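Note that this complex is displayed minus one protein chain, with the remaining chains in position.
Per-chain residue numbering starts at 1, and chain names A and B are given in the order in which the chains are listed.
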Amino acid sequence: MMNRLKQFLISNSVPIVFVGLSALAIPISGYSAGYLVQEMITRLARNSFLVLSLLIPIMAGMGLNFGMVLGAMAGQIGLIFAINWSVVGIPGLVLASLISMPIAVFLGFVCGNVLNRAKGREMVTSYILGFFTNGVYQFVVLYAMGNILPVTSPQLILSRGYGIRNAVTLTGLRLALDRAMNFQFKLGDFTVNMPIGTFLLIGVFCLFILWFRGTKLGQDMRAIGQDMAAADSAGIAVERTRVIAIIISTVLAAFGQVIFLQNIGTMNTYNSHEQTGMFSIAALLIGGATISKASISNVFIGVTLFHLMFVVSPTAGKELIGQAQLGEYFRVFVSYGIIAAALVLHAWKRLRERQASRRGLRGETQG
Amino acid sequence: MDRLKNFIEDFGWPRIIIGIFLLCLFITAPFVGVRVGTSISDTLVRVGMNGVLVLAMVPMVQSGCGLNFGLPLGIIAGLLGATTSVQFGMKGLLGILFAFSIAIPLGLAFGFLYAQILNRVKGEEMMIATYVGFSSVALMCMAWLLLPFSSPVMIWGYGGSGLRTTISTDGFWNHVLSDFMSVQAGSFYFPTGMFLFFVLMLTVVWAFFRTKTGTAMTAVGSNPEFARASGIDVDRMRTISVMLSTALGAIGIIVYQQSFGFIQLYMGPLYMAFPAVAAILLGGASVNKASITNVVVGTFLFQGILTMTPSVINNLIKTDMSEVIRIIVSNGMILYALTRKTRVKR
Partner (left out) sequence: MTLENVVRTDSPPLLKIDGVGKEYFGNKVLEEVSFTLEAGEILGLVGENGAGKSTLMNILFGMPVIARTGGYTGRIEINGREAAFSSPFDAIDAGIGMVHQEFSLLPGFTVTENILLNRESTKYNPLVEVFGERIRALDRADMTKRAKSAISKLEFHIDSNTVAAEMPVGHKQFTEIAREISRDNTKLLVLDEPTAVLTESEAEILIRALRNLAVKGIAMVFISHRLEEVVDLCDKIVVLRDGRVVREAEPKNTDVYQIASWMVGRKIEGDHSRRVDREDTEPILEVSHLWVDMPGETVRDVSFTVQRGEIFGIGGLAGQGKLGIANGIMGLHPAGGKVVFDGKSIPLNDPAHVLKRDMAFVSEDRRGVGLLLDESIDWNIAFTSMQVQGRFLKSYLGGLIQWRDDEAMRDAADRYIELLEIRCTSHRQRAVELSGGNQQKVCLAKAFVIGPKLLFVSEPTRGIDIGAKKLVLDTLKRVNEEQGMTVVVTSSELEELRAVCDRITIVDSGRVSGIRPANCPAEEFGLLMMGAQDIAAAVER
């Protein structure tokens, strides 16, 4: 019994630390329960889909998919076209998703093949690939759109005649999904909005992942994730399967970005996607996931804890030291630090496991 | 014909393409109304500014720790040296030497700690280095707010505490190295002092790799098992290389600041590793081999592209695409190095 408790505490140490931090910071910040519940519901609806898109590459042993920003860019391109053609409401979001899908498939295909050339260092490669693609994205959005690509809406185009504005208001798309099936309830004297539609979509996604794990393809990915060589010798098409895993993740990230931005309501054409990858990965890790193992519950716990800290820390910092800035830097530090710590722990653990698995072979005379 | 093919293979296609591209830029420049003199001296100034930062890659690459994405750690040491020097109102050569004298020991100390992490995560150094760099930058953001600096030129005017995001080195040690014996001829300016310093640093590193320890370090990077069988303490060599790299990063940023004129704090150092990594790769280094030549060639090519593209391309097509080209070239170069089939044995 004690052992099991200990095991539980060790394997969930990261979320527990963050629960503790939040428990300290919430009273200091002085936010009402209603406000925090509203914030958490909003942020869960906004971010969960993006974070969920990370699960499949982890299952296939490819680590944290820093290349998910590729999907985010595809999603943004989809939104640009939806706005350009003034398609509003749910149809607009569907259109944006449909446009982003082939782009995301293509980017995912490229990303998967690049990663197959960099086995063993997928993470750093997908990370740099994100930067690289960002350059291509900027080229397309800033120079090709309005020039070569038919984007004409004055709402989008810079005054010089081509290129997309830095901040685009998602007129007609804002909260289109969240408001579609909104549910209100009272908590204290605070009216909480609950976007049922968005949560339904997220629920469907979760069911998809659960079901996917039970398919032949999912089983193959798990096999590859454990031992690429053994999977290969059993006749599983390793490289192809890895590419598929990345494509699925990229496409889902594109949808996730559409959901994310419809909630925010404005799109920072040149920045919105950059943060997506880091925040999603940090949230997943705070939820207790590791580089080789992540579950759906890690996603929801992680999003909640990460954003709780996100909301609370500036105010807590201000109350505590008189500087809101400090809290803001603190949450940046936590985002980076948690990723660094997860990477270090993972690498270190792997090293120790390799050593431990060999210990059994040592001679009996060992003293 | 074969020799040409071999040369191309040795040199790598991306390098050749970029070299030719740069050459075209220099040739086109006069025709589109860009003054070549200015362009060349701009390029040279930037080479001098960034050279030592690129050089900071060499020890870690040579010892097999991979590309030093953790450069921000060294930069932070440099920033601490620079701000302390300003705090005490140190001016001129004395000021910059004082900045060095604070920054170098700090760099060595940070490097030592950093190496303890890297030695436990062999084979995955690069991604971890990136995030160790990032987290230390974020941690320092809090420190800049809290550290007891009081010089009025550095702290926020209204709050009374916390450092500004950019601090001018004007009046302290601005251009101290650059202007030493500098040459000014019309629009052409050559920062002799800064180059002398860069050459000095190159010589020091070159000389180090000729010593017994330097030789051992190269062997560790080339084949750690061989080095171990020859009685070398692999972890110790790696630690020394990381300390060296970090200290060079600290020196590098101070050289950069005295030429640039500002100390950039807070998120300033966040992405500074990437141009340096891209430059050394552009110079022909691989993930586990780098030389002094790679540093010089790479810095020149990379900074040449950065200087020339805005002026020439802008004049040519009346559009500022320099940022996009910078992103694509630098990250494309890193990507190329990461996906190249190398004979890495582990």
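Going forward, a residue touches a chain if its C-beta (ideal position, glycine included) is under 8 Å from a C-beta of that chain, and two chains touch if they have at least 3 such contacts.
Computed from a predicted structure; not experimentally measured.
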| remark: Checked against the full complex, the residue among A:179, A:222, A:318 or A:350 that touches the missing chain is A:222
| query | Considering the whole complex, which of B:65, B:121, B:232 or B:265 touches the chain not shown? | reply | B:232
| Can you list where subunit B touches the absent chain? | 207, 210-212, 215-216, 218-219, 222-223, 225-226, 228-233, 289, 343, 345
| message | Using the document's contact rule, name the residues of subunit A that touch the chain not shown here. | response | 211, 214-217, 219-220, 222-223, 226-227, 229-231, 233-236, 358-359, 361-367
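By our rule, only the chains that are shown with their structure count from here on.
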| query | Could you state the distance in Å from the CA-based centre of subunit A to that of subunit B? | reply | 31
| message | Please output the residues of subunit A touching subunit B within their complex, sorted ascending. | response | 114, 117-118, 120-121, 123-125, 127-129, 131-132, 134-136, 138-139, 142-143, 321, 323, 325-326, 329-330, 332-333, 335-337, 339-340, 343-344, 347-348, 351
| said: Which stretch or stretches of subunit B touch subunit A in the complex? | reply: 69, 117, 120-124, 126-128, 130-132, 134-135, 137-139, 141-142, 145-146, 162, 266, 274, 319, 321, 323-328, 331-332, 334-335, 338-339, 341
